[in-house]
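Before any comments, here is the structure.
Other chains of the complex are left out, but the ones given are in their true place.
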Amino acid sequence: MIRRYAPRDLARFFTDESRFAAMLEVELLAVEAMEQLGIAPSGVAERLRAAAPTIDAGFVEEVDAREEITHHDTAAFVDVVQARCETPEASWIHYGLTSSDVVDTALALQVTRALGVLLVDSAALVSALATRARETIDVPVTGRTHGMFAEPTTFGAKFALFCLQAERDRVRLGRARDGIAVGKLSGAVGTYSNIDPAVEAHVCAALGLVPVPATQVLARDRHAEVLYACASTAATIEAIATEVRLLARGDVGEASEHFAIGQKGSSSMPHKRNPVKAERLCGLARVIRGYVIAGLEDVALWHERDISHSSVERVVLPDAIMLTGYVLRQAAALVAGLEIHAETARDTLERRSLGLVYSQSVLLALVSRGLDRDSAYRIVQRAATTAATEQRSFREVLEADEEVALDAGVLDEAFDLERVLAHRHRFIDAIEELG
Amino acid sequence: MIRRYAPRDLARFFTDESRFAAMLEVELLAVEAMEQLGIAPSGVAERLRAAAPTIDAGFVEEVDAREEITHHDTAAFVDVVQARCETPEASWIHYGLTSSDVVDTALALQVTRALGVLLVDSAALVSALATRARETIDVPVTGRTHGMFAEPTTFGAKFALFCLQAERDRVRLGRARDGIAVGKLSGAVGTYSNIDPAVEAHVCAALGLVPVPATQVLARDRHAEVLYACASTAATIEAIATEVRLLARGDVGEASEHFAIGQKGSSSMPHKRNPVKAERLCGLARVIRGYVIAGLEDVALWHERDISHSSVERVVLPDAIMLTGYVLRQAAALVAGLEIHAETARDTLERRSLGLVYSQSVLLALVSRGLDRDSAYRIVQRAATTAATEQRSFREVLEADEEVALDAGVLDEAFDLERVLAHRHRFIDAIEELG
């Protein structure tokens, strides 16, 4: 992933150094297990751990050079580790293992750890949304469906619903982590042909992974689910960002991204203050979405494995996770810093909407008074059209309409903002229930 | 495809009857060729054409019943055709052919013909857009970038750009049709093992298809390109529909879908007039987009073919083509019927935008007068912020700003709508060049 969108603390899980370090850890734990089982000589694990090379840029370069000969990166890794140990006991490294025992368990470990970070980020977004929901639950705004004025709602309701959705994504990320927090050291085709299952148990326990039956590799439905959890998370963020973009429009002006001192909205038009952060989030959601397909296509490997998934995962898993971390953090900042223009929102609701947002209330008042629904609908629709066309207050039009004939008290109730928002606390109740 | 979105004249290409009729035509043309080549006895082609069954619902049922036994639909088709001919000469049907010679050539024919219809629909959309472009090229509207007021443009410019883009899609559809207007009758693995290449040449010529080298089947990059051309077409329509939705918003009101007498915008809110047609087009663009992936996944068949593409194409090719026809027609109607609210648009431009849409003109006037760009930018940005915050006319703020110091003539020119739109004829020129 390009530097711009790669949070450092996530990127570090996916460097060559991190990968090799995780692989070395698997190898050393396997020797440890073999020693405990009496397969390897006593003391060898400790001595190899002491002799093991430091995983640094030089080590990576040496493996790269070796791969030029072996054309097999794990074989190259094992060769270099053993050579660097400078002891015949190094032959116990990778004993009875197949490459994937090491690589796939290490990858699962890297992804599990990275998802741990994403879970924190995800919780932070949930939290930011909850905070803004509580803050703004009493701030009215015109609810819009199909982009048209519908009925009043509040900013807090918007935030609360996003909060609940973001929480569902957090749960999805957690499940995906549980699904990938697994390991396998069961040999070339998963039969433990030359390895004691106790080695797998020992290594996985030490790494916090669950040992699972496998072919040469872990099943790829697990990895696909990780990508889906990222894409679902990003889709929710896309929804939040779309809301911001819509509210920020020049024609609306009910919310805006924080605009920094010195910021330029446009290189040519000095008046511009654009919701560029939100737009960026929408774009990146598209990128993350595209990775899901590749993940699903990786599931049907041939027989006990083919390696076609590997090139996909080298690119897509880190990219998806880094981008998801990026969008989670940017989204949390966007939410936290979002400027709510309550007065503009109220102006839309009270003046610009002409009061049409209460049309259902009027319809129901007429139905309650005994009109059949279709007739009532047509009466209210006609009045609404008049109001919209002539840009007059809907209530005035209704008052002047003989067919309507609702008394002032009834109209007062129909047009009562507090009444239509009376249940708004339920949104907050729902987020408080998340605990 | 569900009835709601399946134009009848496109659906008819994909009925079982159409499919079998196309297959029968291929079979009969092949006999004709074999007779001309002296392989089949003289007169057999004419006699078989006379004896050939009518392809109707009864025929389809009989093939279905036969497929229960053969578990092979083309074998079932051939069996039923031969049985219905009621003559031993019927054994010349399918002689030397493999199923795919018939099925794949027939499918290419069906798709080619259906694309012919789409090309007409596509031209109609281009034409509708061109008409509206010419009509509205002088109707100003606030150009918006990032959803924010940017600079003035005209409705005609919007239509013209969509017109040019729709025309590119028409070209893409045409290329896709050229790519799929091919046939093959070269036997089980494409080697003409038991068939004279002249048969292929004859059949294809009669059907207007180009004979091409093949395995058992035509290469699937051709079919994938059809799906992509559909998806690109739908993406352009999504862009048009998104523009309509944005302009139709309650906060904007500069355009609206035609609203019929008796129409209900909402079952509960009588005041609603929603851009539902445009929203539907956006949704269907997503559906069509999803088919592209399946099409690309079909390309890598095994060896001389596996049949995994077949189930995909039974579903996806008709669905994509029918939906594309549907969205093309709906889009053309949407464009033709779109109500442009020129006065509202002018009100936004002149009043609601506060004149900020001329900020670049002011910036350049300052730069022309010798200010360095960054300083000029900051001066104009400050004035723009004042105007926006205090909801004052940008020009008034500038006039009151001592640092600005531009005389009235310069400001007149900067704020001259006619000046900034002086080149709008170029959009029309571009569509006239399409010829």
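Miscellaneous remarks
Labels A and B are assigned to the chains in the order they are written; within every chain, residues are numbered from 1.
In the analysis below, a contact is a pair of C-beta atoms (placed from the backbone, for glycine too) under 8 Å apart; a residue touches a chain by one contact, two chains touch by 3 or more.
Being a predicted model, the structure only gives us computed values, none of them experimental.
Of 4 total copies in the complete assembly of this structure file, 2 are presented in place.
We adopt the following convention: only the chains that are shown with their structure count from here on.
Chain A and chain B have Cα centroids separated by 32 Å. Chain A meets chain B in the complex at residues 142, 144-151, 245-246, 248-252, 264-266, 268-276, 279, 293, 297, 348, 352-353, 356, 359-360, 363, 377-378, 380-381, 384-385, 387-388, 394.
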